[in-house]
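Here the complex is missing one protein chain, while the rest keep their positions.
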Amino acid sequence: MTEDRYQQGLEKLKELTLSGDENPTGEMDIGEGFKDIAPDLSKYVVEFAFGEIYSRPGLDNKQKVLTTITALVAQGKPQIEMHIKTGLNVGLTPDEIVGCIMHLIPYTGFPSVLNALTVAKKVFAERGVSVTLPDDN
Amino acid sequence: MTEDRYQQGLEKLKELTLSGDENPTGEMDIGEGFKDIAPDLSKYVVEFAFGEIYSRPGLDNKQKVLTTITALVAQGKPQIEMHIKTGLNVGLTPDEIVGCIMHLIPYTGFPSVLNALTVAKKVFAERGVSVTLPDDN
Amino acid sequence: MTEDRYQQGLEKLKELTLSGDENPTGEMDIGEGFKDIAPDLSKYVVEFAFGEIYSRPGLDNKQKVLTTITALVAQGKPQIEMHIKTGLNVGLTPDEIVGCIMHLIPYTGFPSVLNALTVAKKVFAERGVSVTLPDDN
Amino acid sequence: MTEDRYQQGLEKLKELTLSGDENPTGEMDIGEGFKDIAPDLSKYVVEFAFGEIYSRPGLDNKQKVLTTITALVAQGKPQIEMHIKTGLNVGLTPDEIVGCIMHLIPYTGFPSVLNALTVAKKVFAERGVSVTLPDDN
Amino acid sequence: MTEDRYQQGLEKLKELTLSGDENPTGEMDIGEGFKDIAPDLSKYVVEFAFGEIYSRPGLDNKQKVLTTITALVAQGKPQIEMHIKTGLNVGLTPDEIVGCIMHLIPYTGFPSVLNALTVAKKVFAERGVSVTLPDDN
Partner (left out) sequence: MTEDRYQQGLEKLKELTLSGDENPTGEMDIGEGFKDIAPDLSKYVVEFAFGEIYSRPGLDNKQKVLTTITALVAQGKPQIEMHIKTGLNVGLTPDEIVGCIMHLIPYTGFPSVLNALTVAKKVFAERGVSVTLPDDN
């Protein structure tokens, strides 16, 4: 039932954005800005992307966001910023987020990784979090 | 020191392939087949990709392979087969591997996901492993 | 309601595949082959891709398939074969399908176009349809 | 003959940009800005892209621009703005343009679509055109 | 004049394929196989790709083929085989071709490079040419 999928999507969004009932989507862009040209878009985002795919068993939230960040690095999409924030929300550490981006060097090459680290650095600074530096690298 | 990086890469490969000293690279293609045209390739794969990047702290092996599989789905590369095998080796369950591929539908679209599931299905059959089905989706 | 979206997806699939109630999905691959590893996939294909997106107002079926074929040429995906068939089903002429692929030369380059034409030629031969040749080229 | 192809390209550009003889290329970027470093570029754009490919039979202008917009969404290219304008010029409605972009969700994923809708919204506002909203989404 | 561009394209093709007047296109696929569905394709390949772009000053033939091979590695296109052959024809050594492919590791990642080396190895074997191995790698 549509109601349930929409509600399920909002519940998942609250988990991912650490938000409450009054603003369940938090900082996540679910396409609300396109109500005038594509009024059905946010419904698909909430119901399908969050109510079905993000609500699917198989991976936990940390793994889902890690997968999302990886896809966005590989594609060079600006949505990576929003999903790095979500990663921190669901408990990925800055070390895990940087570890994921750095792990992609052999698969996507250095430029994609440099571009993604620029965004990660900005988000970490905004959130006031930092990486635990490995010794002597 | 080169020795150490190469050795470190072989140790990591043994972890990922569940192999022993006599064949540390197991089923992993490290470019040995190109000794005649690019004799330095396998050195870069062992030393850099496995001795440095895969040996980096930040992510555990399961997370590293999840990241690898995601990148290969997003790019449509045939190396996904080898890395799904590695995923099973390091303890990713078939549910996690399928969960990762399915999670990509909103980011890469359905065709990339269908192509990757075809490979996963083949590997699972070869390995005799199966997915724990969610109820009635 | 889920029922309705699923039913709506099947109706759209019947339109696109010229199929009847006993086999509404016709030649379209909706992921039925993955029931054992991703049992929910075909539901998403039917409900979301066909029941919602393909059922959306805005474009007619011919325009939707033209858009689909273009995306698959740009991405080099093998699903182009299935969608060229669908294009013929909904009334795109071979000239329109070839016209679409050829139009992409300035946007995707020649190799993508050559690869797509190879598939189109095969499908046209199987279906026994042909292009109306422009004069004097 | 080169003359004819160039002239044919200008005629096609006038159709697509609704421009007259004094400025046949209108808002279309044909590479005039690169006369100092690649003086032959605009010739290729006019003669080949517009004089040959856009002048090819098979698709009408609306279909050609739909195909162009789709390719640019799939590739994430900024030229999409110019071609959304052209789409409006040749008679694509805002509903068709949004319909095309939304149709790509199952093929390119949500981020590409969100990025393209941002551009479409801006162009529609500049042109003072709007989408006919479907009920009840 | 069309005549001249077509003739110029054939001359360039003879240079690249080391062919004579009776079969100027040699092993190069110029789209002749699509005469029945896209009769104008081979004209565009000969006139535009070879008669204009490949005939442009700025780069010599070796540089042009190096650029072509690089683009095809980055895109994962099967046309790389044909262009590795052309590279050998115009005087690129196997070391240069492998050097080009290996140089891409930091930009496209290892999988693209492994896939391209597989093709290069096959072409070198067919042509009976080999790489001069660097010492001690």
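Should a chain be cited, it is by its letter among A, B, C, D and E, assigned in written order, with residues numbered from 1 in that chain.
The rule is simple: a residue touches a chain if its C-beta (ideal position, glycine included) is under 8 Å from a C-beta of that chain, and two chains touch if they have at least 3 such contacts.
All values derive from a computational prediction rather than experimental measurement.
For the chain that does not appear here, which of the shown chains does it touch in the whole complex?
Visible chains that the missing one touches: A, B, C, D, E.
Footprint of the hidden chain on subunit D, which residues?
Within subunit D, the residues touching the omitted chain are 29, 31, 33-34, 36-41, 43-45, 49, 71-72, 75-79.
At which residues does subunit E meet the chain that is not included here?
Subunit E touches the chain not shown through residues 48-49, 53-54, 56-59, 63-64, 66-68, 70-75, 95-96, 98-100, 102-108, 134.
Extract the touching residues of subunit C with respect to the undisplayed chain.
Answer for subunit C: residues 105-111 touch the chain left out.
Going forward, only the chains that are shown with their structure count from here on.
Just to be sure I understand: going only through chains that touch, what's the smallest number of steps from subunit B to subunit C?
The fewest touching-chain steps linking subunit B to subunit C number 1.
Just grab the chain with the largest centre-to-centre distance to subunit E, centres being mean Cα coordinates.
Chain centre farthest from subunit E's centre: A.
Count the residue numbers both subunit A and subunit E use at their shared interface, divide by all numbers used there, and answer same if that is over half, different if under half.
Comparing the two copies, subunit A and subunit E contact each other through largely the same residue numbers, since over half are shared.
Using mean CA coordinates as chain centres, what's the gap between subunit C and subunit D in Å?
Each chain's C-alpha centroid was found; their separation is 23 Å.
Give, as an integer number of Å, the spacing between the C-alpha centres of subunit C and subunit A.
31
For subunit C, which residues are shared contacts with two or more other chains?
Answer for subunit C, listing residues that touch two or more other chains: 40, 44, 48-49, 53, 56, 71-72, 75-76, 98, 102, 105, 134.
Quick one: label the inter-chain contact graph as line, ring, star, complete or other.
Per interface graph, the chains form a complete graph.
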